[in-house]
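Every protein chain of the complex appears in place save one, which is left out.
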Amino acid sequence: MAIIERPAAVPATVGSVAAPEVVTPTQALGVFRRPVSSSGWKSWLFTVDHKKLGIMYGAVALFFFLVGGVEALLIRLQLAAPDNTVLSADQYNQMFTMHATTMVFLFVMPMAAAFANYFLPLQIGARDVAFPRINALGFWLFLFGGLFLNSSWLLGGAADGGWFMYSPNSSALFSPSHGIDFWVLGLQITGIASLIGALNLIVTVLNMRAPGMKLMQMPVFTWMVLVVQFLLLFAMPVITVALFLLSFQRNFGATFFDVNQGADPLLWQHLFWIFGHPEVYIIILPSFGIISEVLPTFARKPLFGYKFVVFSGAAIGFVGWGVWAHHMFASGLGPVSVAVFSVATMLIAIPTGVKIVNWTLTLWGGKLWFTTAMLYAIGVIVLFTIGGVSGVTHAVAPSDTQQTDTYHIVAHFHYVIVGGAVMGLFSGFYYWWPKMFGKMLSERLGKWNFWLMFFGVNLTFGPMHILGLQGQPRRMVVWPEKLTGDGFFDMHFWNQVASVGSFVIGLGVLIFVINIFWTWKKAPLAPLDPWDARTLEWITASPPKEHNFDRIPTVHALDEFFHRKYEEMDTEDGPRLVKVKSAEEVLAEEESHADAHIHLPSPSYWPIVLSAALPIIAYGVIYNLMLSVIGTAILLLAVFGWCLEPSVADDSDYDPPAGGDSTKELATLG
Amino acid sequence: MDRSKETVSTLGRMPSTRRHWSRAALLTSVGLMLAGCANNAPQDIFEPKGENSKKIDTLQRPVFYIAGVVALIVIGVVGYAMWKFKDRGQDIPEQTHGNPKLEIALTILPAIILAGISVPTVITVFQLDKKTDAECIINVTGQQWWWEYDYATGQCGDVKIDKPIVTAGELVIPEKTNVLLRITSRDVIHSYWIPALNGKRDAVPGRLHTLRMQADQPGIYTGQCTEFCGLSHSRMRQAAVALTAGDFQKWVDNQMKDYVAPEAGSLAAEGEAVFTANCSKCHQINDLKNADGSPVLSEPDLYVVPGVAPNLSHLMNRTAFAGWTFDLLTDECRVKLWNAKPADFGAMYLKGITPECFEQVALRDWLRNPPGMKPMFVDPNNLSSTGGKYRGMPNLNLKPDQIDQLIAYLLGRN
Amino acid sequence: MFTTGSKLFLGATALSIVSAIVFGASVGGSAGMLGTIGLISVSVVFAFLAGINLFTRDGNLAATESDVERNAAAAQAGVGRSMWPLAAALGAGGLVVGTISKPVVFKVSFIVLLAAAAEWMVQGFSERVSADSKYNEGIRKRLLHPLEFPLLASVGAAVFIYSFSRIMLNIDKDAGRWVFMVIGAIITAVGFVFAAKRGMGKSTVAGIITVGALALVGVGIASAVSGQHPIEPHPAATAAVCLGTASEVQIEEVDAKASQSVAAKSNPLANVYLTSDEQLYALNTGIGNVQYHEITVPRSNAVHVLFHNDSAEPRRLTVHLGTFKAKDGSEGSEEAECTTALEKGGTAFLSFKINKSQLASSTPYRLTVPGVEDQEIKLLVP
Partner (left out) sequence: MADIAVHDVDHAHTDHGGYDDHAPHATSTGLTNNKLSMWLFLGSECLLFGGLISTYMLYRGRHQTGPGPDQIFDIPLTSVSSFILLMSSLTMVLAVNSAKRKDDRNTSLWLTITALLGALFVGGQVYEFTSFYHEGLGFTTSLFGSSFYTLTGFHGVHVTLGIIMLMVVVFIMQRDRITGDKAEVVELVGLYWHFVDVVWVIIFTLVYLIPS
């Protein structure tokens, strides 16, 4: 990212001593110069621009989505026939562990982070996030953590304990490969990414809103992201503790889960689910935010009950802390805890219901425009409702003891996560693609994409309800031709339907990928405001300039952009909304008052260097601690290099060097 | 999702030939598909066969109905709105921001429904956790990948048990009796589940959890380990067999009876020697004696991680083996036993595995190469993490004639 | 021609190859292997860097023009004083000494050499960057501060912490507390005095603090050399203690200040109570209030029993774990485990695992309380 306002270039002379044609510092310093390029691969590698980082987050998350998808297809292929042998038991266990881990930690969360990164500053009218380098660090940690995690496939097998990694099955005695070590350390690394991302975005939202924007005037997406960041802020340290305990046990012989020493394996379950349940809302709320933007836009009316939606989101985030033990109704907690958590879990259905009601009422009386984004958003309402009500059936604890760990649960949470979270993210893709890339994804391919995915999801996960209620447990590498003892149990049909369905989803995703490439190569430029949108991110160019806004917009209302375009006019038929300005006119007005001084931070080497140190330390923990020492040295170097680095590059970093009496300040510390 | 009981229960148990019929249904029509789904499913959670599961059923059935209705209403409203408010060139609607009264009403409505559900839920939770009225106590211990049952000494229903009984895979209980299972584990977490009799309860090492079991009538009720427990999680099954008090007494008597040594010189006697030499390291057969008259004591704690292996004293009184995964009964006999009327069931079950009903194939395969049938952690070259112990049964490299002898011997263990 | 930078790296390459050979030849075993591999990798890295420097001409095409090099102001300016050659020489000397004496000397010297080389290199490099010595200094700082600051801070802190802990280990345990307190008080007091005496120069203050810290480090090193005060390991409960056959002193040592309470009491197999009139009974988990004197314990199962002592005497719960023949066929002695002796109202966990059937043991498995006659809970192990 370049600095917008640079001191005027002065002749390239340095030094006061003789010899006019001395070596210029930039040339002599060679590689030690700070990166300043605003184009080319370096501009991506060392960028601190939230938009570039958002795009990279998205691209990497999509890559992991495909990886996790292939894992899912292999699982369904294995389960397509009785006593199948596509995968061995060991491979199958690795496959479902990594499918869940990849989808949760390496796809849905970072994809939400991608949207948050890109759109949150735009939606609140900021030029960047509060800590751009930390933002970059978060991305690189996520990428390196994800790669580290997946490198276990090549180094003796991936983790095989399920994503919930219950102890003592996760101890070295029962899982001797390094898979779980990779899992623990990989999640530790991506966990840091989430934590610092959370700090960054919370500060950004709380501190850097455009003038006039009150909290209750923030777009719902921003609100939901804010709630999610608070959840992350408090949930990540808990899983960090759990992961530390596990890795100390596996790598250094600690006794935390050693039953023979008197340990209680439920400790892990509590720690994991205290993190794990908020995690569910971490996954789903960004998607709720996205469709709360998409529905009003395409219904041409504001979100019904904005305050209720916001408060119910916050309520979900809050109550979400008090329900973790509903994952443990069969774990033997005792009746009092079970009863309390059962009722608390029912409570959380209320704010969720509020959201669904409000989305439905947003559609009511609108002027509905069925774009692909809109279809996905409506798909979320429908599928999430199904997932939600099946969720209520397991909030009833006694009923849950019959359903938990069966395919009924698999059906439930896939309706919630695929139907709720993933479909919401796809809605976001179609809605915001023109903003991010200046080109619209093909609506024709998009419709194909949507309908294939919608039917695929129902075909895959619908039958799982039935399988579960008929008593098929989860995580079974095979379902037998005949079950022992009876010989009548027919699991064939619905298992096969589910397998077919999964490939329909796969086809849908393939069409999406094709759509991306088609759009990239063939699509014409998109209009400035293709959807007649409502929020701040559309009051700027598509894609936005590096500094986002030429002038920081002043906010007067919720749906600021809409109110700049439309005004209520009195006509013969009473008051009517009339378009008074086009998007281009609104933008032109902003540009004509462009700010004179805009400072943006310069790119930096340190985020990528720092984040590269962590996998080195992690490999060291697994293989040889000397490697960790080297990693730590790199880490320390990077941390302090970071701290001593000015926010804006030295003049001498530019070619030709600016030099002269720079007035630029260093960062607050060093 | 909201599968109603009607389709399930009216069809009843279906003979195995109907399976092919349902396969045809796959290709034909939706109606037939539904019938396919309603095929007999012994682990169906909507077919309670005991007091506890019936309590759960009474609670969950209305919840499922309500859930279904709510989902249908929401989807219906969304569908109607999509049709009704489609963009047909109408004006941009009024920019209303909501209707607080409606909102509050729609918040309170689900709250009332949920409050209505929560009261019976809490009551049922406490009812199902009652521990003071047990008439029989059985310790249930899970390990990779099978279940062990220890009958504690004392009363069990009307029957007195004098010395501890140890068995595996098949839990035998007296009917109409409140049995309290005390569930734990020797290695990783497992979960004990007999859907027809009660919900599941995790077996957590170092902890003891209780689970009530009560069956209304004699019969066999299947279930499966439901907590992921490693390689052969999918091949860790269990069943509960309920018998009348009289039949249960007979079963206990049989468990207590003295060891029946095979006739000297018979194939089975050779099998006894093979067993003592190879199998008795881990598997206990009660009262089996060495040549010098000393008892043969198994020492599984030296060879396998959980420190136990199934007690085989009465193997042929069980209908399946190896984590209750492979049948000992032929298909024909199994169907007969399964379809037996409650009144006849006990007698038929207590006969055990008779030679004519004995399904040898699986047992032979098992003796030839156990890990080939059920994935286990038994590669002798790869035991560094377990200190040289196996998790599961290794391949003992038995010769075909040794297998013949063993089969003959084991057939007498009833 | 070779550029300045590449000369340096070529030299370093040669040096590291030589040291790899010397080291590999002189030090054997896995440490030697590791060290040699390390040194070889270092030489590869240096060679690589030398190659890059040669290829890029130190990143500067102009640098190859000898004119520019000669005319550059920095090339003519006097080279400033530098402590790095001295440090490097010390390090190299230590390295040689280290190979024949203690490995720790070798390691420290190696680190010193490495640090000196790095500092020297960067200093040398930065002195030639431009004609502006102030600017050159800036470059040096920019490159080295990220390394120096954290290293100095952490090394300084580590040396201080280590020295102080050695002093504490060296002196008497009771005196230690006073020393601890006094040092803390002195540091704080010095802070207040210096804060008040504004007349003192910065460097005076820094000097005094440094001298003080160095003194502490010196004493610390001396303490480390002289060793530590005796620390006795706590005796563990043996079968003899549990069975009450050990000497009084032994038993007392085991019980000294034993813990009396547990935080979590979830799901033991049984709660064992010793009543105030010294009756022993068990409550079986999962079954109401029935007093048991016989518990069926599955084999090979980690079993937790929670012991509550309500009698007035300090009592322990002992589990008798049977008597087994030793491998050579001789009769073994009875095995047992126990809790520490609990005061009235104390609770403690007793965990045990019985692997063999009761038939294998010549004595019964049971729970008893030493000192309480005729009270026991039988453990049935099928």
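By written order: A, B and C. Residues from 1 in each chain.
Just so we're on the same page, a residue touches a chain if its C-beta (ideal position, glycine included) is under 8 Å from a C-beta of that chain, and two chains touch if they have at least 3 such contacts.
Just so we're clear, the structure is a prediction, and the values are computed from it rather than from any experiment.
Student: Could you tell me which of the visible chains the hidden chain touches?
Tutor: Taken over the complete structure, the missing chain's partners among displayed chains are A, C.
Student: Of the listed residues C:120, C:162, C:292 or C:324, which contacts the missing chain in the full complex?
Tutor: For the chain that is not drawn, the touching residue is C:162.
Student: Touching the absent chain in the whole complex: find that residue among A:202, A:459, A:498 or A:539.
Tutor: A:202
Student: Among C:17, C:47, C:213 or C:239, single out the residue that touches the unshown chain.
Tutor: If we include the chain that is not displayed, C:213 is the one touching it.
Student: Given the contact definition stated above, which residue among A:234, A:318, A:369 or A:503 touches the chain not shown here?
Tutor: Only one listed residue reaches the unshown chain, and that is A:234.
Student: With respect to the chain omitted from the figure, which of A:56, A:242, A:316 or A:478 is a touching residue?
Tutor: Hidden-chain contact among the options goes to A:242.
Student: Of the residues A:69, A:110, A:132 or A:424, which one touches the chain left out of the display?
Tutor: Spelled out, the listed residue whose C-beta touches the missing chain is A:132.
Student: Can you name the residues of chain A that touch the chain not displayed here?
Tutor: Within chain A, the residues touching the omitted chain are 121, 126-134, 137, 188-189, 192, 195-196, 198-200, 202-204, 206-209, 233-238, 240-242, 244-245, 248-249, 252-256, 258, 260-264, 267, 271, 547-548, 597-601, 610, 613-614, 617, 628, 631-632, 635-636, 639-640, 642-644, 647-648, 665-670.
Student: What chain C residues would touch the chain not displayed?
Tutor: On the side of chain C, residues 141, 145, 149-150, 152-154, 156-157, 160-165, 168-169, 173, 176-177, 180-181, 183-184, 187-188, 190-191, 194-195, 198, 202, 205, 209, 213, 228, 231-234, 236, 256-264, 340, 347-349, 351 touch the unshown chain.
To be clear about the criterion, only the chains that are shown with their structure count from here on.
Student: Whole-Å distance, chain B centre to chain C centre, using C-alpha means?
Tutor: 49
Student: What are the residue numbers in chain A that touch two or more other chains?
Tutor: 259, 262, 264, 266, 332, 334
Student: Which chain C residues sit where two or more other chains touch them?
Tutor: Within chain C, residues 266-267, 302, 304, 353 contact more than one other chain.
Student: Can you list the chain B residues touching chain A in their complex?
Tutor: Contact set of chain B toward chain A: 1, 3, 13-16, 18-19, 22-23, 25-26, 33, 36-37, 39-46, 53, 55-56, 59-60, 63-64, 66-68, 70-71, 74-75, 77-78, 81-82, 85-87, 90-100, 102-103, 106-107, 110-111, 114, 117-118, 121-122, 124-126, 128-129, 144, 183, 187-189, 191, 193, 195, 198-202, 204-207, 209, 220, 222-235, 237, 239, 305, 319-320, 324-327, 331, 334-335, 338, 375, 382, 384-386, 391.
Student: Quick check: in the complex, which residue numbers of chain C touch chain B?
Tutor: 266-269, 284-288, 294, 296, 298-302, 304, 353, 355-357, 359-360, 380, 382
Student: If you look only at chain B, which of its residues touch chain C in the complex?
Tutor: 131-132, 134, 137, 139, 141, 148, 150, 152-153, 163-166, 180, 182, 184, 186, 205-210, 284, 295, 297-301, 306-308
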